[in-house]
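All protein chains but one are shown in place.
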Amino acid sequence: MATLTIGVFSSLVGSMSLDFAVKLAEAARKKGHDVNVWVSGNATMLSKKGQRSFKDYSSLNKTVESLLAEGAEFCACEACAEARGYKKDDTMENWQRHSMDWYLAKCAKSDKILHIGGE
Amino acid sequence: MAEAKELKQLFVVQRPPYKSENPKLALTHALASQTAEIYLDDGETVLPTIAFVGDGVLNALNNQKSMDHYGISSNENHVQMTLLIDLRVLVCKEDLEARGIDAGRLADGSALGADMSIEVVPFSEIQKEMEAADQLLFF
Partner (left out) sequence: MKLGVILTESKRTEDTFERLQADKLSVVLAGNGIYHAVIKENGNTSKVLDKAADFYVLTEDLESRGFTSADLVDAKIKQVNYDGLVDLIMDEHDKFVWL
């Protein structure tokens, strides 16, 4: 099996790109691949703990928690998160927070990457 | 001694500056390549090249005054810093011309002491870079 790293910038609410990224990560894990997910820009809201689920909005935290428990790595851009007021204490359990160099290094260690740079 | 392994990434920037955060993130991610080695094995490096295409070429213009008006660092400044750390910055010739922009309007890395300059190249050269890169990231 191989390693897939997904990078995504889009917000949890207002874009379906994060949904796409998490569903792709989930499908890759089910096929036995290792998965890393990097969230930067508005996508850092995915790392925020205490999200409440409404049927009118995307809710991914349960899927993310399952993926984390299975060994997938999720990391938020620390500067992007801090700029939005998401502190370390606001971050979901088992998430990592690093600088962008983490993402580039994970890409370097991956067999395939998908960078979702859209809005 | 560990074998040297350089991973080549091409960052393709397609959007104009400021409304979208993406072009700035492309540049900050490229700058972060300088410290990626802390997560890599000995001898491993990541080498991004930035290519501006379509409306993305507008990020590479000089005289950006975003600090004066928006209070944020300019994409011009980030382009200059990218050149300062010796990363290649490509700007699509056809897309510049299609927008009536002369190459003299592009950011000047030497203002920050960079030895590198922006390379204005036809899209065919950027296509070759896409093929040569190990990984492609479109912003």
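Observations on the structure shown:
So that you can tell them apart, the chains are marked A and B in the order they are listed, and the count of residues begins at 1 in each.
Everything below uses one rule, namely that a residue touches a chain if its C-beta (ideal position, glycine included) is under 8 Å from a C-beta of that chain, and two chains touch if they have at least 3 such contacts.
Predicted model only: the values in this text are computed from it and were never measured.
Note that the undisplayed chain, when the full complex is considered, contacts A, B. Only one residue in the set B:T28, B:N75 or B:Q135 touches the chain that does not appear here, and it is B:Q135. One of A:A43, A:A81 or A:L114 touches the chain omitted from the figure, and that residue is A:L114.
Remark: the residues of chain A touching the chain excluded from display are 2, 4, 16-17, 20, 23-24, 26-28, 30-31, 33, 111-118.
Chain B residues in contact with the hidden partner, per the touch definition given at the top, are 12, 14-15, 53-55, 123, 127, 130-131, 133, 135-138.
As a convention for this text, only the chains that are shown with their structure count from here on.
Across the complex, chain B is touched by residues 7, 9, 40-42, 80, 99-109, 113, 115, 117-119 of chain A.
On the chain B side of its complex with chain A, the touching residues are 7, 9, 20-22, 25-26, 28-29, 31-40, 44, 46, 48, 135-139.
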